[in-house]
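For this depiction, one protein chain was excluded, whereas all remaining protein chains were kept in their positions.
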Amino acid sequence: MTTVVKVSDISKRYGKNTALDNISFSVGRGELFGIIGPDGAGKSSLYRILATLLLPEEGKVEIAGLDVVKDFRKLRPKIGYMPERFSLYQDLTVRENLNFFASLFDVSVKKNYDLIAPIFGQLEHFPDRKAGALSGGMKQKLALSCALIHRPEILLLDEPTTGVDAVSRNEFWNMLAGLKEHGITILVSTSYMDEATKCDQIAMMNEGQILDIDTPANLVSHIEENLFNASAHNMFKLLSELREMPQVEDCYTFGSTLHIVARSDFNPEEIGNSLKNIGMQNVRIYPAKGDIEDLFIKLTRNER
Amino acid sequence: MKDNEKVISVKNLTKKFGSFTAVDHISFDVGKGEIFGFLGANGAGKTTAMRMLCGLSLPSSGEGRVAGYDIIRQPEEIKRHIGYMSQKFSLYENLRVNENIRLFSIIYGMSDSSMKEASEKLYKDLRMEDMSKTLVKDLPVGWKQKLAFAVATIHRPEIVFLDEPTGGVDPLTRRRFWELIYKASSEGMTIFVTTHYLDEAEYCNRVSIMVDGRISALDSPEALKERFQVSSMDDVFRIVAKDALRVD
Partner (left out) sequence: MAIFGALVKKEALHILRDTRTMVITIFMPLVLLLLFGFAISTEVNDIRIAAVVEKHTCETRKILERFRVNEYFTFLGLVAPTETERLLRSGRADAVLFLRSDDANLKAQIMVDAANPTIAQTVTAYVGGVINKEEIKSPVLTYTLYNPQMKSSYNFVPGIMGMIFILICAIMTSVSIVREKENGTMNLLLVSPIRPATIILGKLVPYFLLSCVILAIMLFISYTLLGLPLSASIVNVVLLSFLYIILSLSFGLLVSTIADSQLTALIGSAVILMLPVIMLSGMIFPIDNMPVFLQGVSCIIPARWYISAMRKLMIQQLDAAYIFKEVMILTSMTIVLLVLSIRKFYSSSRK
């Protein structure tokens, strides 16, 4: 697979704060590459560097064989960038927004319509509605259409699903899968771990560093830990009791249950019984399958 | 659920704005100490319904009681017995942590001694002892969120309404936040949380899903997943909300 994005040892500091600390990775053509991490991990700085809007202090970034610092003019038409907040003109209509972005890149909407057709489909019915009056999901679709109208080779999406409801989020990921078919390389950042599994590769970021990069399946296999689910009537008491136990490495809330990271001497039945003995009701402890989120918690545990 | 265990009880609650019915005959009960998830897509009517429960909005028809008071006739009493935390972790950013705590304890009519006791407990529970003089705007977002919750419950309300409390917060912070909620619930406080993030729904004892102003499903997350034969609340929501006509 040809490498389209190559990031080598980039760093960026803002005063005392290090936003990016010696980051390297590469993305192949047509890949859906996910960057996950909490707020403040440095995702947006990374995106701004990739989008040629910010200069890295150290290191080198090449996109489609072009340097983001030296060749930014040649590079820009090849990039489609969708910043964190959908940057649309709220007071322009759907059609006006699309036409405007097409004219920025000197392309015709008609010629490239096939690319955005599956995304723009629903918006076709109300071309004269103002962008500001669209729902979150619709705005997202319009923003994506505008970012795609010049047929970029690389699509940079910075937290595209933040603040969008579950149904629209799901649709959005399906659209991205469709774009991959056109050979477009997509870099998408998110703070939702559940979305990450839909990527081909994931880079996990925290505090300006990349903790791990791999396919979702491989990443999950990096959790070599003994994980258990635990639930009880009084979840808070359960959590406090489990944290006190020497056999428990870590315990945290995880949806409807708690996740226990067990040490080698952890015996679920024994622990369950001892909890029942102190009067806890409906105690259930059973093996759990770890996911990306568990890995993330593991990787950041030492920094806590 | 016995009547005396009901902290929120709503029958045929409806709110119309002109010809638009934002909330359409919803009925449900919430028990004491329950963590109740109030789900729905943007524009499904969650916020309007919650505003009626908080005494901020007058229903067009229907009835309801919150913390034992009538939502139509006794909104002032309701306001005294509930806590509210909004989606932006709203605190006064230009005030210090202790000034925010002080302001809200005075607003809720707490005496000096109970204020002192409550704020000491708050600092200890949140491990914020050394942050009392920090301006809220300088706090990391996770701390802000926890502080907002602690301030919303400083007067030990019977119910706390959380309006999309974890938007844009990373998983680690979110976990710590849910620990606080579990703790409050284990102490008997009822938690009413609106959200459109489905991962949040898993934490709730029971969830209701609003679609186009009506409640389309109401049960525990496990029961809902079983009923629709799916493995996550995400899928439940997708099935229930797929025919939604209203978006925003």
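Letters are used for the chains, namely A and B, taken in the order the chains are written, and counting of residues starts over at 1 for each.
In this text, a contact is a pair of C-beta atoms (placed from the backbone, for glycine too) under 8 Å apart; a residue touches a chain by one contact, two chains touch by 3 or more.
Remember, it's a predicted structure, so these values are computed and weren't measured experimentally.
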Chains in view that touch the one left out, judged over the entire complex: B
Listed residues B:9, B:57, B:119 or B:194, member touching the removed chain: B:57
Absent-chain contact - pick from B:75, B:142, B:171 or B:221: B:75
Subunit B residues touching the omitted chain (full complex): 54-58, 75-76, 79-80, 82, 84, 86-88, 90-95, 99, 102-104, 106-109, 135, 152, 161
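The working rule: only the chains that are shown with their structure count from here on.
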List of subunit A residues in touch with subunit B within their complex: 37-41, 134-138, 162-163, 165-168, 170, 191-194, 234-237, 239, 252-256, 293, 296-297, 300, 304
Residue numbers on subunit B that touch subunit A, as the complex places them: 41-43, 140-141, 167-173, 175, 178-179, 182-183, 185-186, 196-199, 202-203, 221-222, 232, 234, 237-238, 241-242, 244, 247-248
